[in-house]
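In what follows, a structure is listed as structure tokens, so that the remarks can point back to it.
With one protein chain removed, the remaining protein chains of the complex are shown where they sit.
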Amino acid sequence: MIEQILASGVVLTTPILLAAIGGLVNRQAGIVNIALEGKMLVGAFVAIVISAATGSWLVATLAAALVSMVIGYGFSLTITRLGANMITAGLGLNVLAAGAIGFLMSYAYGSSGTLRLPDVALLPHVFPQSVESVPVVGQLLAHLDPLTILAVLAIAVLPFLLGATRFGLWIRATGNAAPVMLAVGLKPKLLQEASTAFAGFFAGLAGAQLALASIGIFNEGLTAGRGFIALAAFYFGRDRPWQTAAACLLFGLLDAAQIRMQTVGLPPRLIGALPYLMVLVALVVSQMRSLRRTQ
Amino acid sequence: MTRIALGATEIRKSYGSVLANQGISLSVGPGEIHAVVGENGAGKSTLMRVLQGIERPDSGHVTVMDRDVSFAGPADALAEGIGMVHQEFMLAPDLSLLENLVLGDEPLRWGRGAFALIDWQSAEAQGRGLAERIGIEVDWHRRAGAAPVHIQQFVEIIRLLRRGSRILILDEPTAVLAPQQVNELFDLVRRIREDGTAILFISHKIGEVMALADRVTVIRQGKIAFSAAVAETSGEEIASHIVDGSNPVGGEIRRGTPGPVVLDVAGLSAEAVEKSHPLHDISFAVHSGEIVGLAGVAGNGQVELMEALSGLRQAKGRVELAGIDLGGLDAERRRAAGMGYISPDRRHEGLAIDASIEENAIAGSHRASPISNGLWVDRGAMKRVALERLNRLSVKYGALRDPVASLSGGNQQRVVFARETAGSPQLLLVSQPTRGVDLNGIAAIHSILRDFRDADGAVLLVSEELDELQMLSDRIMVMAQGRIVGALDADADRREIGRLMVMEGVGA
Partner (left out) sequence: MSNWLDRGLGFAVPLLIALLVSALVLLAIGENPLDTFSLMLTEGFGSPRRLASTLSAATPLLFTAVGTAICFRAGVFNVGVDGAFLIGGLAAVVAGFSLPAELGWSLVPICLAVGALFGAAWLFIPGWLLARLEVDEVVSTLMLNFIAVAITGYLVNGPFLSRQSGNNVTPPVHEAAELSRLMPPGTLHSGFLLALAVLVAYAFWTRRTPAGLEGAWVGLNRRFSRVVGVSVQRTIILAMVLSGIVGGLGGAAHGLGQLHRFTDGFSAGYGFTGMAVALLAHNSPLGMLIGAILFGALASAGTTIQLFSDIPLDLVNIIQGIVMIFAVIELGRIGIRRRVKA
């Protein structure tokens, strides 16, 4: 049973983690990306359509990431160049993305809610089926897909990217003090746009993983608030890569375990609220600490 | 050989009807420190904005290294080697000092473009080298926001030097420094001068000019009022040119006739705002019918004291208003007890700048009769009260509903006074009342303060303009490092006041 929870927990963690990676870089540059949900949905939709059309999971995944990236970039322009509010614009983009996809589905495919296409190529498993026999992690390894590996690699590389490259330094400086960036001759808006495009790219990957990991069917409710769970994760992890990843894993495992907890009498709906409650509690605790420190 | 490192020729710049710069020319050569002094609003900052490429002059031109240049923006000025050290430090507080040092011009270990790897070792070596050259020590791995203020300032200077700035503009660099830190800064600036760097030093503190600069230029009302080699002039002469004619109403000095104690403060202490001094065991009294001036270098606890008295800041100690203990009362109750507060920051605290003139004039009285019965607001009464208050102080405005931002600085300040003196408070706490106010406005505000005093009001007045303090006050207290270090007559010798203002190591 633990094997199964671990295996499905990791599968459920991946999309949250991918989205959170983008979101945390975005927030380090000073933009709270509330539109991850919408961009994940777009990514999932594009992944299904392209996968069915080309039969290639790789092409589908790249297409999903690129489309979301372009959307993310366009979205950032409304904030940086037109002065839109990042919160309401983000919520608006979620509504717009859902509306546009619904519109396309019913217009182009004549379906509402669910899109089934033939010949959708799913994500391959990285290891041969025989690894199932490995104790404890066998199940997990057998179901491991390339995007999960990418997510783990990205998390491993991220501290280095943020700490040792110019891009990372500029991102952090932008979120911390944009006027300083201007004073030293750099362009903070450009960095915010780039980081939002980056977040879009990873949200697209997250959507592709969600769509192509197991079922290969698109559904309007496919993301089911995971973009917001990702938001919760990087808030919980205070924008630090490893802490954020740990929060994602926790939320993923919770998700996997909730079906089982039902059998011991815990209602799954309430368990679904735990990530949000945890963020709330974490925020309260950290504020209490920082207030006490200043007093 | 370069003669002019940075020069301005016949710079004119106006904002609407305000002629901020009316043909200013000055220059600084390599290895020279040129001080530019003048009161707030004299036109110093406009000139600096032109020299930095932030503003384009209406006419006139800028010279860099003996060449005429034209700046499209601040980046051009930076590229010409002009570096500005701001009053608000330009460091990202959550990054380390080292990261701040190299930001925008990182030494690279590998690759190019945005994803190139930064060579932190050589960055640190460069930082060490520069710090050593100008004789300071820096813990480069410290978070910038956690470093002492003068270190933050030094790092900003080092950053400019590292990026090849041959001309430094220091904008009131000592405003937030403690005296010993000021000395360190001056040593550093002198060493930079020896390297051939040209330095433009903006200040309104004469003592610092005399101590540091080679040359001094006084700007008054958008024009050059005086320029000389420091060795050939005196502090008194500079001072006379700064204030000359700027106080046309200053002729008449009337003192008040103090009555009973209104404000009684004993053992007051409070935490500091960032970069300032905490209050330490402050005791004094203000009587009715007198203006008590509080002199001091900015950031020595004046803001904290005024906020602690008005209830905006938590404080320990005893504060009594006409015999009533104000301990534990918040700002709302202290107002009700008879206290008015003129904020030093009119745009961000004294007024809600985007709200209507009407609301700004009545705010604070909106819960009481006749405007409100506690539940509803009588808009008619509100309008009448606002009109009455504005007329009493002759505020000039278009319509009551216009945002208060549409008024001139002087009229904005009159709105603040109209509101804060309306309930005939016993005590008025006044900070920087004439900052950013034109000459007529200054005269009007001075007479408002005198009238208030003459009607048996008590006033505690904080001002950075010593002239203003000496002209208005009945007596003067001097604040340094969060303490009251002396009390003098209003016509005391300026040098004595100045000596107290820079008193060091009082207790601490």
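We just call them A and B in the order they show up, numbering each chain from 1.
One rule holds in what follows: contacts are C-beta pairs under 8 Å (C-beta built on N, C-alpha and C of every residue); 3 or more make two chains touch, one makes a residue touch a chain.
Everything numeric in this text was worked out from a predicted model, so none of it was measured.
Contact with the chain that does not appear here is found for just one residue of A:31, A:120 or A:232, A:232. The residue from B:137, B:194, B:232 or B:354 that touches the chain not shown here is B:354. Interface note for the absent chain: among A:2, A:87, A:136 or A:156, the touching residue is A:87.
The hidden chain makes contact, of the residues B:79, B:210, B:298 or B:331, with B:331. Against the chain not displayed here, subunit B makes contact via residues 15-16, 310, 312, 330-333, 335-336, 341, 343, 345, 348-355, 359, 363-364, 366-367, 372, 374-377, 379, 419. Residue positions on subunit A in contact with the hidden chain: 32, 34, 75, 78, 81-85, 87-89, 91-103, 105-107, 112, 225, 228, 231-232, 235, 267, 269-270, 272-273, 276-277, 279-280, 283-284, 287-288, 291, in rising order.
We take it that only the chains that are shown with their structure count from here on.
Centres computed as Cα averages put subunit A at a distance of 47 Å from subunit B.
Only residues 161, 164-167, 169-170, 172-173, 176-177, 179-186, 194 of subunit A touch subunit B when the two sit together in their complex. Residue ranges of subunit B in contact with subunit A, taken from their complex: 74-75, 78, 84, 86, 90-95, 99-100, 102-106, 108, 113-118, 120, 159, 163.
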